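My structure is below; once you've seen it, I'll send some questions.
The complex appears here minus one protein chain, its other protein chains still in place.
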Amino acid sequence: MIERALLFTLFLIGFYGIVGKKHIIKKIFGLNILNNAAVILFILEGSRIGTDAPIMDGQASAIVDPVPQALMLTAIVIGVCITALSLALAVHLYRVSGSFDIDTIRMRIQDEA
Amino acid sequence: MESPKAQIVERPETGGAMIILLLALIIMLAIYTLTSKDLLHGVIAMSAVSLICALLFTILQAPDVAITEAAVGAGVSTVIFVWALRHSKRRDDEGE
Partner (left out) sequence: MKENSKRSRYWSRFTTVIAIVAMAVVLLPIFLNDTSWPIEARDYLAHSGTEESGAINLVSAIYLGYRVFDTFGETIVLLVAVLGTMGMLSRVESLVDTSLEEEHTIGSVSGFSLTNEKRRSHALRTHLLEVVTGKIGPIVLLFGFYVMLYGHVSPGGGFQGGVIIASGIVFLALGNPQEGSSGISNPELLVRLESAAFLTLILVFFSGLLIGNGFFGNPLAHTQIPVGYIVILNAVIGMKVGTSLGFMCIAMMGGGS
């Protein structure tokens, strides 16, 4: 129960990073933290029903649920793909407008247009 | 169903306190990441969050996810962040 409350806090910290911060790199930090929180939630819930890792070296063992682990592998790799692409976009925006602050970028792009 | 149903087994208590401690550490590092003025410190804190996540996954009996998180978070993701900071010549945050 306490673990779920801590994960809820981590979700909200990641969400605050995306919405509340004005620096683009900090928004990308928030996206990464949100991704991590979602992955921890699934692995935590899946591990409640067993005690062993899902490697069948014996015959009778109470293993942990292996399905969320397989799904979270995909989720982690897609998270790093999103981070790479968004950082490339952020660096391109910096090159075009000279700043990382989103208000400054919006003003400079509106002045150019 | 012929096969016997496995029971729901509870996790031992020593694992529980460790999980709460590691989650609290992750939260403190995440708050430091978002509020640090120097972005390079924030990137290193993100790498530390990935490392503690990998440790957490090992305790939760998920070794494949732990290897992936350690290799991806502390390897490729940190390289990409450092590249982004380097090509923009900004090390300090200004305000919020």
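Note that the chains are named A and B in the order they appear, and that numbering of residues resets to 1 at the start of each chain.
Going forward, a residue touches a chain if its C-beta (ideal position, glycine included) is under 8 Å from a C-beta of that chain, and two chains touch if they have at least 3 such contacts.
All values derive from a computational prediction rather than experimental measurement.
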item	value
Visible chains that the absent chain touches, using the contact criterion stated earlier	A, B
Residue of A:I25, A:V39 or A:L73 touching the missing chain in the full complex	A:L73
Among A:L7, A:I24, A:I40 or A:I105, residue touching the chain not depicted	A:L7
Hidden partner chain, residues of subunit A it touches	4-5, 7-8, 11-12, 15-16, 19-20, 45-46, 48-50, 53-57, 61, 63-67, 69-71, 73-74, 77-78, 81-82, 84-85, 88-89, 91-92, 95-96
Absent-chain interface as seen on subunit B, which is shown	3, 5-6, 8, 63-64, 66-68, 71-72, 75-76, 79-80, 83, 86-87
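Everything below uses one rule, namely that only the chains that are shown with their structure count from here on.
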item	value
Interchain centroid distance [CA atoms averaged], subunit A/subunit B, Å	10
Complex contact set, residues of subunit B against subunit A	6-9, 11-12, 19-20, 23-24, 26-27, 30-31, 33-34, 39, 42, 46, 49-50, 53, 56-57, 60-65, 68-69, 72-73, 76-77, 80-81, 83-85, 87-88, 90, 93-96
Footprint of subunit B on subunit A - complex, ascending	2-3, 6-7, 9-10, 13-14, 16-17, 20-23, 25-26, 29-30, 32-33, 36, 39-40, 43-44, 46-55, 62, 64, 69, 72-73, 76-77, 80, 83-84, 87-88, 90-91, 94-95, 100-101
